[in-house]
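Of the protein chains in this complex, one is absent; all others appear in place.
Here is subunit A:
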Amino acid sequence: MQQTDIHQFLKRYFLANNCSIVTETSSYLTVQLTIELDKELMNRPFYWHYIEKTGGEATPASLTFITDPAFEDDSVQGERIHFGSPRLHQIFASTQKLGGFIHLYEQVASAQPTNQPLHPWLALNIKVSYKCDRKKDELLSLGINLINGQIIESFHELIINQNLSSKISDYCFTLSPFIKPKSAIARLTSYVTDYVKAQPTEWAEKAQERWYEDLALLDHFYETAEELPEIYMTEKTALQELYEPTILFKFINGGLFYISPETMSRQFNKTQAG
């Protein structure tokens, strides 16, 4: 992530959370927090408890972020933000928390008042981690049509530029899903499971080798002991925790999108062609 990306990210985060931008230059950004975001980021529960008990006037904080490392101006008091700085990662975590669940309708600008059906899609963005004593991740975005069970990969890409709203447009109606969300999630999970099973497993085999090697050494170490000490079991468990190859699924975010079949097939064909 470059510094300019960070600047843009911060701005979008605060605007999406209804904060106002007080000052903005290419080097820094000052934002006025809302009460909600003050509670989210400033970690001062006692202050808010006090204000709420006494009915005092709430003054949420304003924050200045300096995003240009070369910026030198003592008259601007602010936090220097760079990739890796705790504040940025706090805001990352907050974004994950606040951006977890979605429910949107496609905006259909219809010329004539005909009834336009929208299909329900369940979207799921999943982080797949391949973990042993090392780790790597992969991000998968899937969508499943709750009427016919069709599953589409790279769903997020497909949906991202659509005109969407939290309210349904006039003359539109949603089809009731045949597939319940719970079962849709199960289908997507099994889809991802099939996907990871088809991936190369060399990393896991190597990890297992390392594991068994260390295990053999441990056994050898206590070979001459008359009775195995407690430490032996502790070490053995630790080796399993360290090396055992495991694949983790973590759902980053997801939710329901109501999209017209025309838009979906048009977008789908576009990505297929691309």
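We adopt the following convention: a residue touches a chain if its C-beta (ideal position, glycine included) is under 8 Å from a C-beta of that chain, and two chains touch if they have at least 3 such contacts; residues count from 1.
Everything below uses one rule, namely that contacts and distances are computed from a predicted model.
Of the candidates "APC family permease", "NADH-quinone oxidoreductase subunit N", "ATP-dependent helicase" or "Transporter", the chain left out of this view carries the UniProt protein name "ATP-dependent helicase". Remark: the omitted chain is touched by one listed residue; of A:Pro69, A:Pro117 or A:Gly149 this is A:Pro69. Among the residues A:Glu24, A:Glu52, A:Asp73 or A:Asp137, only A:Asp137 touches the chain that is left out of the figure.
The chain not shown here touches subunit A at positions 1, 5, 9, 12-13, 15-17, 69, 80, 82-86, 92, 95-96, 98-104, 125, 127, 129-131, 133-139, 141, 156, 160, 164, 166, 181-182, 185, 189, 193, 196, 201, 203-205, 208, 210, 214, 216-224, 230-231, 234-235, 237-238, 241-255.
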